[in-house]
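The complex appears here without one of its protein chains, the remainder shown in place.
All chains are identified by letter, namely A and B, in their written order; residue positions are counted from 1 within each chain.
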Amino acid sequence: MSPESTPSQRLADMRQAAEEQWRELHEPEIPVIYVGNATCGRAAGSQETIASFEESLAEKGLEARLVKVGCLGHCYAEPLVIIHYPGYPPLMYQKVGAGEARVLVNSFLKDGSDPCFEYLFGALEPNDTFPTLMDYPRYLFEKRVIMEHCGLIDPASLDHYLAVGGYQGLAKALEAGSRRVVQEIKDAHLRGRGGAGFPTGIKWEIAANASRHPKVVICNGDEGDPGAYMDRTLMESNPHQVLEGLIIAALAIGASRALLYIRAEYPLAVETIQQAIDAARERGLLGADILGSGFGLEVEVFQGSGAFVCGEETALIQSIQGNRGMPQYRPPYPAVAGLDGLPTVINNVKTLSTVPVIMRRGSNWFKQIGTENTPGTAIFSVVGDVEYPGLVEVPMGVTLEHLITEVCGGIKDGKPFKAVQIGGPSGGCLPASELRTPIDFDSLRQAGAMMGSGGMVVMNDEACMVEVARYFVDFTQNESCGKCTFCRVGTRHLLAILQEITKGEGSEEDLEELQVLSESIIQGSLCSLGKTAPNPVLTTLRFFRDEYLAHVREKRCPALMCRELIAYYIDLEACARGCDACVACCPTEAIFTTSNRKKAIDQEKCVKCGECVYACPPEYDAVRKVSPPEMIPDQGIEPLAETEEEDEK
Amino acid sequence: MSDDMVVLTVDGLEIKVPRGTKLLQACLDNGIYIPNLCYLEGMERPPSSCRLCLVEIEGRPGPVPSCSLEVENGMVVHTSTDALRRLQQTAFRLLVSTNSGKCSLCMANKRCEMQRIAKFLHMPLRTKRLRHIPKDMPRIIEEHPCIDYESNKCVLCGRCIYVCGRQEDAPFHLDFAGRGFNTVISFFGSELPGVAEYCRDCGACIAACPVGALSYREDRQRFLQQLERNKASRARK
Partner (left out) sequence: MTDLPATNSDELDPEEQRVLAAIEAELPSMPAGAQNLIPILQRIQQTHGYLPRGGIYLVARHLGLAPSKVFGVATFYNQFRFNPPGRHPIKVCLGTACHVKGGEIILENFARRLGIEEGETTKDREYSLERVACVGCCALAPVVVVGEKIESYVTPSKVEGIITEIEVRREMAAREEERNES
């Protein structure tokens, strides 16, 4: 390599070896098995699957390559396995446990005779024999920009990332220089994916123009929304993309120090990112002279200790400095005076993951995706009562309806849709009438919700909106740092009122107080945690007022969810003599035998866990749920006399 | 006009103050009272946590804390609009909602900052509209050898922490502990043997408290004696 070679040339040299490796995987001579092994895959048992593959292969004396990849986002289908058998297209299998892995080895990998259609999800490439992934609506509607390679490359392999075009954006950026990088990101209208949607290019420009040196860039991976996990997935599945974005950001603002702030609750993400940093440094993609450009950068990992408020920029900085993570009044904004008083840019994981793609493919390409005001894609973790929960990446501007019914397969078990909660604790609950809302920062905010972190919980008619509001307020008041009056004490009062309502102790005046207090908290709070904390309350009050009224007027929970307002009973007509299924499952021994040898629930002992509903065989389906509890009909129940019980035994 | 002075309008009144002055300080110096708790003169970066000193500034969105804002030439400030009063009253109601409101039994009675603000905002010291929600902890916390801390009176303004941190050559500090609604002022470490050596018993924290949440316990005498003994032993060395 000549010493004068450009960053692109140096990268091209590196790519050659990487591409050779890649070809070996993609035109395989021996079977290649990819197993999704991120945190979610592991939770579903991928480690056991891997062990089973290894064991079965060894037993049969078969040769195959096992590649541990990240997450494709299809959480409902985990553990997910892709098998590329020579001569076949790569085939994806779902819910591959240890047993299925064994079957796959014995039937398919053994000689390629039986590709096990029963577990097959689809082929990754068009072919004549197998259905392909593009036959699923999810793949048709998804647009993968940031998650393009997640679940398809080995996160521990820098070569994999290089082979799919990795670090080309960095090479381009190094050649273009700071000013043109900032301009490119500004031209792309990239908006921060952390929630608020502030234009990233402008943030960079402010910091680049700040006179103080050195400058700092921080990747915010403190994903605290209790229902969002795309940042974790990105860090675990494609860590180099995050890293590349971070290096480009540092170059753009002229930073010499970079930090990755990752929640300590994400140990695998920490490990994966650390591995990526070491690999990048070893290959000259980090360090004193990146790709021979003269630009130098070191990256450190800082583990966040679990405080939701540290997602807020000033609080995050406080915690890195070793303080309590309490937000500070802005201005000064961190881009002017942040960590240790130095100009500091803080970008979310998703934002930084987008940056390399923009640099590589250009802002014009990026702007073709999404809407005019918000180009690009959005990643949502759609969970709750949908058929196919998981991570989805769609172009901005897609409607909620589209996302829920087409991409995620609609509501599970054909139940009616009730609400979708978007944006976690800072977001809101939207009803069916708002489903036409396009997904972008401004439209969602107008509807009263928020893009926030991209957490999305879809709920059917069994979810009580008052209870959902109570849950989120409980969360934020717990996570309030305690600094300012409105958030510290105000959310505590919101919680107290909501608790009373869900217990049937609320009044109509309480609804008024909720509204007034919420508005004051929004106006008066110091930071965005407080300023958005009342959103779940305000949106549910606005869209589901009837449900609140049922709680305060009739002491009734229409969704049959608030435990203080419901009761379970067994319909003696439906209950079968001699069946003991419910008795066996009850954790508090609340179910007893009646004089006619059927079952009844002792309301004093019942803790309303609902386990008997599931235990009752579907052909009887005898357990009923009512609200308010006084609705239990009088069935003239008498317990079986003790002597008889003895006889029975 | 000298360059060091700034002219601004507050509630229709023109005032002239040195450049760099915080807006709240400028108002207070010119006889315009704005309720406040967490601010002390000379603070470089006030916590702006009590949210009582909110004002409106023409041309800027939303209410802003006057303690954290530097005066600017031509600023037009409103301190007493209905919207501001409502916010301040809510903040006040929230602050007193943890407390029992038995002022006559409190040592800060008649010199309590909350009483002054109550009068100014025409608010009772015992909120009827909101529930009384005391903090989830003992009423009096006796962490310090001779200072009692009453968490339900405390408004967490942090003045005590600020003044303690400014005592010269005092390795002992008090600080916030816990989080959220149950945040407290903690003297953690003061039970260490020989703490009297650290805490100079200057009383600054007690003096700085606007509401009487900190007070000397009766066995202060014993603590002072210990302090004397420590001094004497140091002198011998």
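One rule holds in what follows: a contact is a pair of C-beta atoms (placed from the backbone, for glycine too) under 8 Å apart; a residue touches a chain by one contact, two chains touch by 3 or more.
Here the structure is a predicted model, which means the values were calculated and not measured.
Visitor: May I ask which residue of A:P199, A:P226, A:P332 or A:G410 touches the chain that does not appear here?
Guide: A:P226
Visitor: Which of B:L24, B:A91, B:L174 or B:C209 touches the chain that is not shown?
Guide: Touching the chain that is not displayed is residue B:L174.
Visitor: May I ask which residue of A:A307, A:V349, A:L430 or A:A622 touches the chain that does not appear here?
Guide: From the options A:A307, A:V349, A:L430 or A:A622, the contact with the absent chain belongs to A:A307.
Visitor: Using the touch definition up top, pick the residue from A:Y34, A:Y167 or A:Y266 that touches the left-out chain.
Guide: Spelled out, the listed residue whose C-beta touches the missing chain is A:Y266.
Visitor: Over the whole complex, note the residues of chain A touching the chain we left out.
Guide: Chain A touches the missing chain through residues 39-40, 42-44, 75-76, 78, 223-229, 232, 264-266, 302-303, 305-308, 319-325, 381, 383-385, 389-390, 421, 424, 455, 457, 459, 463, 468, 471-472, 475, 479, 481, 585, 587-588, 607, 609-611, 614-615.
Visitor: Across the whole complex, list the residues on chain B that are touched by the chain not included here.
Guide: These residues of chain B touch the chain that is not shown: 135-137, 141, 151, 171-179, 182, 184, 186-190, 192.
Note that in this section only the chains that are shown with their structure count from here on.
Visitor: With chain centres defined as C-alpha means, what is the inter-centre distance between chain A and chain B in Å?
Guide: Chain centres of chain A and chain B, defined by C-alpha means, are spaced 41 Å apart.
Visitor: Which residues of chain B touch chain A once you look at their complex with the stated criterion?
Guide: 45-52, 54, 62-63, 65, 68, 86-87, 90-91, 94-95, 97-98, 129-131, 133, 155-156, 176, 178-183
Visitor: Quick one: which bits of chain A touch chain B in the complex? Just the residue numbers, please.
Guide: The touching residues are 307, 324, 328-329, 477-486, 488-493, 496-497, 513, 516-517, 520, 523-526.
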